[in-house]
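Single-structure report; data block below.
A single protein chain has been removed from this complex, and every other one stays in its place.
Just so it is clear, A, B and C label the chains in written order, and each chain counts residues from 1 on its own.
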């Protein structure tokens, strides 16, 4: 950590600052410039984070040298990035992990039909919400446990692993008993109680970036989960909130290559929420893969016009098949494979 | 709700759109312009919100006519705004509700000393965190139940009601058994499970605006709590996240008068988090009161330099007394009183 | 345009609103709902934009039906999008228009070398600033007219058309006498005097999106240029300003397909400014092309470490060649060609 002092800092103030730092076991190097004096602090930077350094008289600014996350950092894992098993696919491996399905589970028939269709088109997992976060308390909030049961049943029939959201610390065990991957939604990315709780289970966690979360915030949220013992975190870029209103969110595409540099964790993109418009799902998907995403999370519904949630951004089956077909050349250009196991069909 | 159709919409598409709307029991009025045809929908707009209207072929844009919140809306309560009892003070009444105390409860002595000092200076309630949301899993996360016990003890000694944060649905009853007001933090403003849970208890809720929440989102979050049966919600503006880095957050001062117009609920401001800098607490407090805030939430610590969290933005006792003294003239200018009960002292 | 009235609007207010609208030659349709009355206005919406409708007593909200831009709108041109000639390439055509070169022209030798190298690698035009917008008045602000002369000379030697920025209404004629395309920078996107001035010349204009400009603002800025008689506007997405600090700007990738839908004008992307980091240029370029961009604007410098501006985001020659090589498969996947004329060399 580096401490920059105010112009005209006194010797007493300098001594006091150094003393505060050295008390914690770090060494200090003082470098006097013409206008400012700089104090370099060498040692366990983590200890300094706990001190309100800007509160010490004479301090003007503080710069950190090390990153605040450890387990999630790229440097933590030597060699290639981490891979997380998702059914027949390794998220973070060569094959693109396409996770598709409706925003909400609305019933067995629609989910079964969706499962079979997206599987045929090359999806590797089925998504679907049983507990739905809704901005208004008057909107449909999901089928609850009945939705989980439907997901499990369709998994049996299709062989597709199931990804579903958990919103409440009290439901983590319940959801984990049905789902293969637990999704933590954007609005809960800094629900630290929930992050800790999903860190205690064995299921992989799909962690969506919050609407106002920086890349650093997202990695610290992953660090919460990992520091509880669960190393299997998949990060998801789904757009941030900005002044632009032409799209539901602003898809921060650059976050994908930035994350691939900063962390060893796999990174997927959610083009459905990022754009909020059906017609943007394909170009955003192609771009995400071109930028290095390990997978996609795509909303697909048998009849988007009647969907109970997110219908405006859901693809119908034909559109999803078109997407997967269009995606192939981009996946190949990015050195990825798409759907190589299509032949090895599970008897549905 | 008003539906604007695409240029060149066909009669079949128009008929289909109208049919979808009329099936839900609303009437439609079609107005054909030179370039666009507009369909006005009259009836229960709420039903239309559940349909993905943009998914219907021929639809270009949709505008809502009514506000999505009801219980929280200004129109819901005739006459003056709601008042919420907080010890000797009515939040939303003439007297300014100043809530002061440390970011975190760090022990009995520091909290007791803080309680007595802020009370003498005119604070109406004591804040202090027992469960702390921290961006990093490696930061101090609060004393937990022991912190709650300390809060309760200092309440007994000072007569000050206690405001403290709840972060987990599983802890709502526990926190409510100690606290007078439950705070829902900015990062949990859209933790809908938690909102529902605090809606089931009888304690007032202090709901902080999320970093990327619009005024509308904040009111919908309040609606969540209220729709569960708890009408006592105090809203708190504490800054939003923008590109500006000179301050920790961007204090959205205009949200205060906007909220006072949109809702009957009381509105307080948190100048400590909004600016993130001790030197900004006074000007932001004065401004908040000038703009119509019903109260303030101020971080005060016996020795900010040693605080376990938020030290950089905490006032020491002398600074808090200076703030309260400076605030008087602004409160008077705003038609508010400050601290009229200072004489009626509880024997501490 | 649609006018929504306040709850409890009086008949007198309604009559007054209608009168204001009808005076301008539009017809009004009144639709009374349970809670709100809505007035649809049919006719020349443009006239209504000049009235402060929200100032009229009884008005609560106003929604526009038509887009505020005409010449720039997709509907204005039937069939395919517009193509703008740039040397041997049509921007907006099948071939990707890659425009490359240094941030600033720093001398003849470096520009000549850059011109030959980027041309060999497949660039279709040469960029380079002679007049530089710099945040600090103490930074290098470009070589001025000498820089323009160097650009013209390198054009002669390489056959590459030249793109350079104009910052001052007084310099439009001067810059146009040397350059093939005039660039209007992000900071001048709403310098309306400059927009009008470049609208009066015949050279194509490369219009960069402002840091806080919406897609609509960008199209209105293009409309300024076009409404003066210059239809040749190339739009450029180069990132917007948000809270994220991991990148210099936030690349709004979705703006590319949104613009391709909204307008017939060609759209290019600037991955250098969007990310502000050399290592992000390739993934952002691949993604832009995958999302439908018609071209790229890439900063290339013989020795980025010594560049007078933007060195941190400039590619060296080897990196640019790597980018062009990596781009080929993505271009093909997007149905684009890259560099088909490499063989037909101009004798440099």
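Keep in mind that, in the parts below, a residue touches a chain if its C-beta (ideal position, glycine included) is under 8 Å from a C-beta of that chain, and two chains touch if they have at least 3 such contacts.
Nothing here was measured: the structure is a model prediction, and the numbers come from that model.
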| item | value |
| --- | --- |
| Chains in view that touch the one left out, judged over the entire complex | A, B, C |
| Given C:151, C:167, C:201 or C:334, the one touching the chain that is not displayed | C:167 |
| Residue among B:123, B:222, B:236 or B:288 that touches the chain left out of view | B:288 |
| Residues belonging to subunit B that touch the chain removed from view | 212, 214-216, 240, 242-247, 250-258, 261, 274-275, 279-280, 283-284, 286-292, 329-330, 332-334 |
| Missing-partner contacts on subunit A, residue numbers | 2, 4, 7, 29, 31-36, 38, 40, 42-43, 61, 63, 65-66, 75, 241-243, 245 |
| Touch list for subunit C against the chain that is not drawn | 20, 46, 49-56, 68-69, 133-141, 167-171, 187-188, 190-196, 210-212, 217, 220, 223-224, 227-228, 240-241, 277-278, 304-308, 310-312, 314 |
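Just so we're on the same page, only the chains that are shown with their structure count from here on.
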| item | value |
| --- | --- |
| Most central chain, Cα average position | A |
| Length of the line joining the C-alpha centres of subunit B and subunit C, rounded to whole Å | 40 |
| Multi-partner residues of subunit C (each touching 2 or more other chains) | 242-243, 245 |
